[in-house]
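For this depiction, one protein chain was excluded, whereas all remaining protein chains were kept in their positions.
Letters A, B and C mark the chains as written, and numbering starts fresh at 1 in each.
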Amino acid sequence: VEKIGFLGLGIMGRGMAMTLAKAGYPLTVWNRTPEKAKEFAALGVEVADSPEQAAEGNDVVIMMLADPTAVREVAYGPNGVLEGLRDGAVLIDCSTVDPATSQNLASAAGQKGARFLDSPVAGSRKAAEDGQLILMVGGDENTLGKVRAVLETLSKTIIHAGGTGMGTYLKLCFNLIVGHMSAALAEALVAGAKAGLDPAVILEAVNSSVLANKFYEWKGNCILDRDFTTNFSVRLMHKDLNLMMSAAYGLNIPLPVTASVKELFGIAKSCCDPEADFCSVVRALETVTGVEVKRV
Amino acid sequence: VEKIGFLGLGIMGRGMAMTLAKAGYPLTVWNRTPEKAKEFAALGVEVADSPEQAAEGNDVVIMMLADPTAVREVAYGPNGVLEGLRDGAVLIDCSTVDPATSQNLASAAGQKGARFLDSPVAGSRKAAEDGQLILMVGGDENTLGKVRAVLETLSKTIIHAGGTGMGTYLKLCFNLIVGHMSAALAEALVAGAKAGLDPAVILEAVNSSVLANKFYEWKGNCILDRDFTTNFSVRLMHKDLNLMMSAAYGLNIPLPVTASVKELFGIAKSCCDPEADFCSVVRALETVTGVEVKRV
Amino acid sequence: VEKIGFLGLGIMGRGMAMTLAKAGYPLTVWNRTPEKAKEFAALGVEVADSPEQAAEGNDVVIMMLADPTAVREVAYGPNGVLEGLRDGAVLIDCSTVDPATSQNLASAAGQKGARFLDSPVAGSRKAAEDGQLILMVGGDENTLGKVRAVLETLSKTIIHAGGTGMGTYLKLCFNLIVGHMSAALAEALVAGAKAGLDPAVILEAVNSSVLANKFYEWKGNCILDRDFTTNFSVRLMHKDLNLMMSAAYGLNIPLPVTASVKELFGIAKSCCDPEADFCSVVRALETVTGVEVKRV
Partner (left out) sequence: VEKIGFLGLGIMGRGMAMTLAKAGYPLTVWNRTPEKAKEFAALGVEVADSPEQAAEGNDVVIMMLADPTAVREVAYGPNGVLEGLRDGAVLIDCSTVDPATSQNLASAAGQKGARFLDSPVAGSRKAAEDGQLILMVGGDENTLGKVRAVLETLSKTIIHAGGTGMGTYLKLCFNLIVGHMSAALAEALVAGAKAGLDPAVILEAVNSSVLANKFYEWKGNCILDRDFTTNFSVRLMHKDLNLMMSAAYGLNIPLPVTASVKELFGIAKSCCDPEADFCSVVRALETVTGVEVKRV
């Protein structure tokens, strides 16, 4: 059975690492702020002092970090993952980064005799805890085959998006859609509420139709209940939309609507709580209009 | 059983009128271009020479027209519906118009001793033919009760949105969401295709997740198959987004993302086929980028 | 010398009517709220009780009203201008309206044997007082020739934009540019201030360059001095941008940037003072970011 190093114990990373621990994998964890590692230590999981140490001697090394800057620090920094990565290991980056960062990690891992997969995830905090994530994997089929059992522990669905970086591109496209759908919900609910509609009726119409989806049912009700407990923050959604816009710049593809969606999240990040759940983007419109969307 | 007058035999109106005819309602139809009424005549349905005549003597008069201008002409014009509407009748406008038009129709109907419901519909051409639409009804409960059997013949779901005009507001909010979701799909598919992703993989990711919905499955595959057979045209979606923006102006609600979505549909209407299905909004981005999204 | 009826004594109309009075034209004024007419009465100007009376017997009738709704009420309403308009008179609408409203006024005036010019204005409150406006005139050359002396009293520049409605289109294009330039200033100043630039340095750079213009010098300094005294309100700029977007819908021209500019004014109208000068659009960004642009 593979020995695993896991770096990053945030909302998602914590659930993923816990899933791996419960599945019985020999596990070493690392987190920038050590407090978050304590509950793992209490379970007998090894806690590393540095990214290097978390990587050392392990067959599979998984990173689940906030953004490209964090990934670069943890990977390339002093006592970083790349210093610990052993020949033949597989480095898996589950963070959402830009495609260039994925490409560079693949090269750097290759120079250490290791392999690389970009494998950003979709799914909630609970899906992370339950091993029910969706993984969007970029890299070669052999490498994916080698770690499939580990990835299956974390996920209900593994999508092989293509070569290195394609998992990252797929995730950015995916979050583009999540961002648009959130903005749509926000604008429909605020305009509808101002018009005098019961916002629940808007959700009812959506959920009676071909548009019906669990995301709108879930986040729509969070908004109506004013429950902005964070699964994925406004700040991180804004970061991912920013990564998508940068990627699109590189691809020479104009994305006029995504550009607007990103700025709406930017407004929410500026004027409201950046750490609240991203469905609180509705508060950007509420703040500027004075309308509050709530259950009637 | 209610005698029904039905005005407007476009893509949706034709299916709705046919559903009523098949359900055995005594029916009179009218269409601006008489050719479309011929198949009804062939079935023994009465064909009126004017909106007035289509309304005359009927218990329920239903309009299903393209836009507010068409509705106003048919309702208020010479030999218009209002001249034929009998005391006690119920006028139902299933067209998607602006809330003020709905309000005005309610007043005008009231002056004739008639009642009014705004009842725009959601659903495909096939849903119209199968009596499986969603109706979003504005007006008082009594009036709705009086015609519920007729409306149930047309629909699988009836949502009572509130008083006069609320059906219209709800429909505009609904189509706002449809518009955003279409734009999201278009931007994700074009950017993803340019990045080298198989567009089917993007659909797969969406449909594996909480975002999964029939709309994306349906329209996503239409795009990949380059099947832009019209259920609802780019032109009409642009019209509805324009109505939403006008309504929002009246409500004093800024809708920055919807504004961008509307312009994207405006580009598609200008540069591509305005009568193609609205999922062909993807062609706006394809035209300016030279990327074509298709099945690999 | 022409006898003139003047309707609408708002910020601009007041200055214009005063200019005509001082130039010695026999003048009748009307305003919806009679208080504003008092200073004219004090000068011996006749004050009409109704739009009809303001039009009656006059050679030239000028309207300077807030929006299309106001124009339609004053023109077509009971005791409206059209009831008073005499055969051979010239009706001039200096309000900024939509092109259809201009077209309809021309027809209605024609039916009374009168002629029509749409002649929206550009210029500040002071330019109105000083007879230094810019007039953008739609209508035939003969009619323009007939009233040129009156219009020259009001203006430093008369631009004959074309036939009926072309003055209105020109004004909408003009205000589109004003709106964009205001949004540009707002976004540059807020971003620059957050970056640590002295905002005065941004104005200095602009005014050293080919971009240099009096508008930026004027409004830029108003912003730095936090002087939002109204020349033209956020509400009216938002109205004009809304008219432009509606006109563009009719013209089948997508205007993706103007759509965003309009929503930014919509945010300012919602979250800040709608009656403040339109350069206070900067407050929309200040409100959501917490940055204040001010002289260092």
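One rule holds for everything that comes next: contacts are C-beta pairs under 8 Å (C-beta built on N, C-alpha and C of every residue); 3 or more make two chains touch, one makes a residue touch a chain.
This is a predicted model, so every value here is computed, not measured.
If you put the hidden chain back, the residue from B:Asn79, B:Asn252 or B:Ser270 that touches it is B:Ser270.
Only one residue from C:Leu27, C:Val45 or C:Leu255 touches the chain missing from this view: C:Leu255.
Among A:Lys194, A:Lys269 or A:Arg283, the one in contact with the hidden chain is A:Lys269. Remark: the residues of subunit A touching the chain excluded from display are 238, 242, 245-246, 248-249, 252-256, 259-260, 262-264, 266-267, 269-270. Within subunit C, the residues in touch with the undisplayed chain are 99, 122-124, 134, 136, 156-157, 159, 161-162, 166, 169-170, 172-174, 176-181, 183-185, 187-192, 194-198, 201-202, 204-206, 208-215, 218, 244, 247-248, 251-261, 263-264, 285, 288-289, 291.
Think of the hidden chain as still there; on subunit B it touches residues 256, 260, 267, 270-271, 284, 287-290.
The definition used in the following text is that only the chains that are shown with their structure count from here on.
Here the CA centre of subunit A is 50 Å from the CA centre of subunit C. Counting partner chains per residue, subunit B shows two or more touched chains at residues 248, 252-256, 259-260, 263-264.
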